[in-house]
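All protein chains of the complex are present and in place, except for one that has been dropped.
Coming up: chain A.
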Amino acid sequence: MQPTRVLQALRYRRLRLTTKDVNKGFYKGTRTGSMGRHTKHGGYIIDWNKVRTYVCPSLEGFKLTPFVTRNMPRTFGRYETKLGPKDPEMYLARWKAENGLD
């Protein structure tokens, strides 16, 4: 988010926005999202549908590594249209060429 124009000017320009720079009700957060909700008594109820789960696929027999050998120079694609790899016509043509099942 961005602070208001007043705060962007002058002395606040090079300082990060903290909860003390603005009125109450400002929640800075940690960009992580909530995992439940607060109760009116001060407790917290975890909503398990909001709790993050990470699915790691089976890596059995997977040979790729995060690195590519330096013996191979970086490859660059050659595309004939201006949009390049983002050309939807080419995507559709490929889809049709692969028989358009999915």
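Worth pointing out:
As a convention for this text, a residue touches a chain if its C-beta (ideal position, glycine included) is under 8 Å from a C-beta of that chain, and two chains touch if they have at least 3 such contacts; residues count from 1.
The rule is simple: contacts and distances are computed from a predicted model.
Missing chain, UniProt protein name, picked from "Large ribosomal subunit protein uL29m", "Gem-associated protein 7", "DNA polymerase epsilon subunit 3" or "Oncostatin-M-specific receptor subunit beta": "Large ribosomal subunit protein uL29m". Considering the whole complex, the residue from A:18, A:39, A:53 or A:99 that touches the absent chain is A:99. Listed by residue number, the positions of chain A touching the unshown chain are 56-57, 59, 62-70, 72, 74-81, 85-101.
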